[in-house]
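Written below as structure tokens is the structure these notes are about.
Removed: one protein chain of the complex. Kept in place: all other protein chains.
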Amino acid sequence: MSGSEHPDHLWRNPDPKRSYDVVIVGGGGHGLSTAYYLARNHGITNVAVLERGWLAGGNMARNTTVIRSNYLWDESAAIYEHSMKLWETLAEDLDYDILFSQRGVLNLTHSLHDTREAHRRVYANRLNGIDAEWLTPEEIKEFCPIVNLSPDLRYPVMGASLQRRGGIAKHDYVAWAFARQADAFGVDLVQNCEVTGFDLDGGRVTGVQTSRGPIAAGKVALCAAGHSTVLAAMVGLDLPIQSHPLQALVSELLEPALNCVVLSNAVHVYVSQAHKGELVMGAGIDPFISYAQRGSPHIIEYQLAAAVELFPIFSRAHVVRTWGGIVDVSPDASPIVGLTPIENLFVNCGWGTGGFKATPASGWVYAHTIARGEPHPLNAPFSLDRFARGALIDEHGAAAVAH
Amino acid sequence: MLLIPCPWCGQRDEIEFRYGGAAHVEYPADPETVDDATWARYLFVRPNPKGPLAERWCHSQGCRRWFNIVRDTVTHQIMRSYRMEEAP
Amino acid sequence: MTRLASGGRIDRSRPLRFTFDALPHTGFAGDTLASALLANGVRVVSQSVTYGRLRGIFSAGVEEPNALVQVGGGTGSEPMLRATQVELYDGLVAESLNARGRLSPEPDVARYDKLFAHCDVLVVGGGSTGLAAALAAGKAGARVILADEQAEVGGTFLGGRDLIDGRPATDWLAEVATDLAALPEVRVLSRATAVGYYDQNCVLIAQRRTAHLGPAAPAAMARQRLWQVRAKQVVLATGAHERPMVFAENDRPGIMLAGAVRTYVNRYGVVPGHRAVIFTNNDSAYACAIDLDDAGLDVPAVVDVRPNPAGGWPDRVRERGIEVLAGQVVSDTAGGNRGLESVWAGQRIDCDLLCVSGGFNPAVHLFIQSQGRLRYDEILACFVPDEAPQAVAVAGAANGTFGLRDCIQEGLAAGAAAASAVGFGDGHPAGAPQVETVAEHPIVPFWLVPDESGATQFVDLERDVTVADVRRAVGAGMQSVEHVKRYTTIGTGSDQGKTAGINSAAIVGALLGQPVAAIGTTTFRPPYVPVSFALFAGRTRGQLFDPARVTPIHPWHVAHGAVFENVGQWKRPWYFPHDGETMEQAVLRECRAVREGVAAMDVSTLGKIDIQGTDALRFLNRIYTNAYDTLAVGHCRYGLMCKADGMVFDDGVVMHVGPDRYLATTTSGGAAAVLDWMEEWLQTEWPDFRVRLTSVSDQWATVAVAGPRSREVLRALAPAMAADAVSFPFMAIREGMVAGIPARVCRISFSGELAFEINVASWYGLRLWEAVMAAGEPFGITPYGTEAMHVLRAEKGYAIIGQDTDGTVTPQDLGMSWVVSKKKDFIGRRSHRRADTARPDRMHLVGLLPVEPEDLLPEGAQLILEPRQEPPVAIVGHVTSSYRSAALGRTFALALVKGGRDRMASQVYAPLPDRLHPATVTEPIFYDKEGLVRDG
Partner (left out) sequence: MARKHAILDGFASRFSGVASSSGGRIALREVPFSAQLDFRANPADGRVVDSVHKALGFVLPTDPNTAATAGGRSALWLGPDEWLIVGGEGEESLLTRVLHTALGETFGSVVDVSANRTVIEVSGSAARDVLAHGCPVDLHPRDFGTGRCAQTLLAKAQVIIHQVNDAPTFHLFVRTSFAWYLAEWLLDAMTEYCAEEPIGVSVPLGGQESPSPLRG
């Protein structure tokens, strides 16, 4: 039973008030952490988080919980590392055991090209103050014995980068922990409240229309992940975001078998074993746009073929559930956090397949941006206008393959 | 697994196709005269509606023809399939 | 023993031995592990996951939450199987689990496969409804697949004692099975569970094929098969799952679903106890009382929550002297280490078997996956299918139709309608057979026996979750079943809450004062039952995980000891070591051969695209950054292409091979993407262009012969071809016979040396290579691989797309403005003018000479300006390529460096784990800057 892991009280279920200083649209991890840091860091508590469904029922409920900060570019490294530092004290800060486990994240490489890129990242990480190591196959064997290191693999493992401080946390608990503290500060968490329109006064936003009536707002902060363009379109704002299905799956509970997080780009796998014992595995992104929270089965088939290749021991584990989320993909695979051309309207989106790990930092810098009306230095590079300038922060990793 | 009606080959499994994103995106008539913002819109901003979307696919493992379909992004129902030269 | 002397569908002439937790037992062919365990009097089969409570077999099907076992004794060990679904075989070895499985380290040597199948009508579920549907559709002439998850079709009535047309229902079953077998377009799959319902009627079926044979399973036969069925119409006849009742201590061994108990008695000839009480809110469990009474058990009472159960069933039970405790509930139980001993129903009743029925939940899992919507039916007290966006019909118990005759009728109608919807038959079903019906007394929904603490009122047996947990969740502020699910873990076990889900919703509703209809269900997701990873992987394993592409010359490389490199899907020789040589020695030797003598490389992997038509030139000018107007027939030119964002995408050589006809090469990994890219622009943006593109990558095998003595080799191979520098200038193309093979020869060089690329039809590739090696022998010709090729090109400063670029690099960044036309528009041109793209301090490709000539910088090493290492340190670039050069007698590197072209001769540092490595920034060209050796 897991009930006893949780506090007796999480949140009230208030009806929305007529007006708030700040209305946050979207009660996912980012919306909730934004509300929390608005209250905690900036003393702004007359805040509502409006959620169309149940709290943290979007991507926050669906992600594979991988946490790491070993991003390539300086700008990304800085924001994700800020997040990592917040994770390291988050359970205490929020007074909730969020099962944050720094068990290490291993990134396998399978070609010279992969290996070169991994080295590039390891070296860059170190200069950015992020822990990063390169492991040879022998060292991988020691660190994670169940990885298949046979040279007979179609794409044999050539090595791996390792971030020991990386790991996982329990996604739902993280959301509830932020929600509980925000609630305690007086933030209204309003569920089943869909934002259906915006009130504008000239070029300024003054409130929102919702399925539970109009709500006036000093500032409106979008935090709607896959639905960001749908909301932005209501005020005539076009965001460079595409919403794609991203699937994941779990096995039944198993005795401990996998002691760290393993990622592989080439033989597409990302997998960890959650604290209860289920293997949690992310699949590939479906190429098409979808809001259905489901994807195609061949993606799952490929995923499991890759998993069994790399972990022969998984062969007879069973998939007990697959699901999908709606990820908000930006052209450079980096988030968009900051101001919009509309006064008092802020945007936070584009975290795509990797924003869970950013949950604390995203809320931290977004709250700052909302409170001050200007970006925090950490999110300044992630402005919406970077696309016009061409100042992209390309985290896709290297593109083509050599001659 | 979508079943996609290629206007030429008929209904085929999604795995035979390559996705091409939104259809009917206009290339700026004279890229040299548009400003950076307009050019960036062309490069990066695409329709992303919740509901029907006109989109391009290429039957890359089949007849290699690009074509358009209208597909609902919520139900995945495909309402229409038409050739490149046909009106949207 | 609790096995009946006769009856059931087991074969008493075939005893089977098995062990459970190391104790030996015997069952019969036709048993499941569960029925055999019950027959052997095994009541405790597991301990619960959190509290370690004793648990027994609870159901007879997929919904089983308790009897999870590890099974071996056949071909390998498999965790977390349901004893209710494991068919018994001789030698089976099973162990109990506490709802947590064990992965076996022994390799899984079994085979798994996949099959694509197509049909007009897919019927899921082979109970009375599904059989009727398949029969109706099949008789109409449609192609039909009927999939049932059990070892034999028949469904629920195999566990009942219905009469059809006055005879046992199994007689009807035999007839239907014969009829179906006679229809050539009907295929019946057993042990085949539909696990996922996807878009456009794509249904995945997981079939167990050999596990039930145990050690006798043929090794060549796939153990399991994944069917990907594409059906024009689907009929879901998946039946219904019985709901348990929620009361204190409701998890003891001996407490079972009433329908399951009937199945054990009637289908397997097993009575799971001696003295049985029934606890129900509906009529169906009365049949259980009668079956048990007939089987000779003591049945002291039926506890019925309904105040006045009347009508056919209660009467029949009362007739037998079984007491009906109307308006009563079982509120508590007592027991010991063998399970149940008594129940409390206003009075203590001793019993070792409690048969519970809280009503039925139609198995709507697949329907929901198909995007169907549910509606709550107040009369039936369950969620039933409502709107269906796909071409799917639901029939029988899955549709809330619970009478056998109605099920058959609905099945026939659904089958006929589905067939006629796709052009077979008129849609009118045949008449249904006669089935005796008993007047029913309606169900009274009943979700929860009142209990103060709720701490032993189990809602989810597999996950060990109680009413107390639900109460805490709701108390904490949770109002959605989705939250309650996640807070308590109800429904997240390997049974996915098949017996827990609706009860949990109803209890939440009760706590919030809302009807179950308003609470709704959590989301049903694939797979319907657990599916092994291996089955999803199928035969996509080992060397079949991904195609390994090879050139026609590949056998030679293998025979000559090449070490291979994976380049995309290609297998390419990386280097050819001699005996006792290290990689470094081999590569230096291969490089030296190119620079000093002659060497040959298989470059057949390059992509090749035939481009022809009167607009071909116009087309090339738009695709590539440089212009082709002045490229004469018989000549070729290097070309670079960008994506619309201005970033370098691919490169290659464009040959002008005839009037309006070109042949473009692409990088080995980029071929497919480049062709798709070209077709996309051609078909979508420039449909009026008269241009045709054809992939000819595999048509041609290509051998590069490079080095100062390559001309001599060519002369030996093609005496008729003038090969001197004037007759055959750089970037010229000649056609003619080479080694007796029609060939196209280009004077292209990727090393700076005199070099020729000889293209022949791929079926001549191996012959050509052998001829080149033979002709070159007098000159010491050396085969070389990709590594030497990389070194040589780097010495010349030629960038490799994907190594020296990463999708963020423009041609200008590479110092290749010479290949960017100022006069014409091309894809990506506009992007080069954007503020950030035009910045002078972008990353530039430069050369690096480590200060110590033996210092080999690792590729990927980051560069800094100040010799300081405390992070964070401003990064100015990174090493993209780095090698030891035979020609230079030292190491060198290429790097992308911020504002690099303005830093010539300055120092940068690569901070590596051991220390700082200084290097000097140079032009990215190290060898033969003046291009003197090109002509040999």
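Going in written order, the chains are labelled A, B and C, and every chain counts its residues from 1.
In the analysis below, contacts are C-beta pairs under 8 Å (C-beta built on N, C-alpha and C of every residue); 3 or more make two chains touch, one makes a residue touch a chain.
A quick note: this is a predicted structure, and the numbers were derived from the prediction, not measured.
Trainee: Just to confirm, in the complete assembly, which displayed chains does the hidden chain contact?
Mentor: Missing chain, whole complex, touching shown chains: B, C.
Trainee: Looking at the whole complex, which of C:Gln347, C:Gln543, C:Gln585 or C:Ser817 touches the chain that is not displayed?
Mentor: C:Gln543
Trainee: Out of C:Leu640, C:Ile741 or C:Ala794, point to the residue that touches the absent chain in the complete complex.
Mentor: Only one of C:Leu640, C:Ile741 or C:Ala794 touches the chain omitted from view, namely C:Ile741.
Trainee: Can you list, in ascending order, the chain B residues touching the missing chain?
Mentor: The list for chain B reads 8-10, 12-13, 15-16, 61-65.
Trainee: If the hidden chain were put back, which residues of chain C would touch it?
Mentor: Against the left-out chain, chain C lists 9, 30, 111, 113-118, 126, 143, 148, 150-154, 173-174, 177, 181, 184-185, 187-191, 209-210, 213, 218, 220-222, 225, 228, 230, 539-540, 543-544, 546-552, 554-555, 570, 605, 610, 612-614, 690, 692, 694-700, 739-741, 761-768, 771.
Here is the rule we use: only the chains that are shown with their structure count from here on.
Trainee: Distance-wise, how many Å sit between the C-alpha centres of chain B and chain C, to the nearest whole number?
Mentor: The separation of the two C-alpha centroids amounts to 26 Å.
Trainee: Give, as an integer number of Å, the spacing between the C-alpha centres of chain B and chain A.
Mentor: Taking the average C-alpha coordinate of chain A and of chain B, the gap between them is 28 Å.
Trainee: Going by the touch rule set out above, which residues of chain A reach two or more other chains?
Mentor: Answer for chain A, listing residues that touch two or more other chains: 296-297, 331, 388-390.
Trainee: Quick check: what residues of chain C touch more than one other chain, meaning two or more?
Mentor: In chain C, the residues touching two or more other chains are 198-199, 202, 228, 645, 831, 834-835.
Trainee: Report the residues of chain A in contact with chain B in the complex, numbered from low to high.
Mentor: Residue list for chain A touching chain B: 227, 229-230, 233, 238-243, 287-292, 296-298, 331, 387-390.
Trainee: Which residues, counting only chain B, touch chain A once they are in their complex?
Mentor: It is residues 1-2, 14-15, 18-19, 21, 36-37, 39-41, 43-46, 48-50, 53, 55, 71, 73-76 of chain B that touch chain A.
Trainee: For chain B, which residues are in contact with chain C within the complex?
Mentor: Counting only chain B, the residues touching chain C are 1-3, 13, 18, 20, 27-28, 31-32, 34, 36, 39-40, 42-43, 56, 58, 60, 64-66, 75-78, 84-85.
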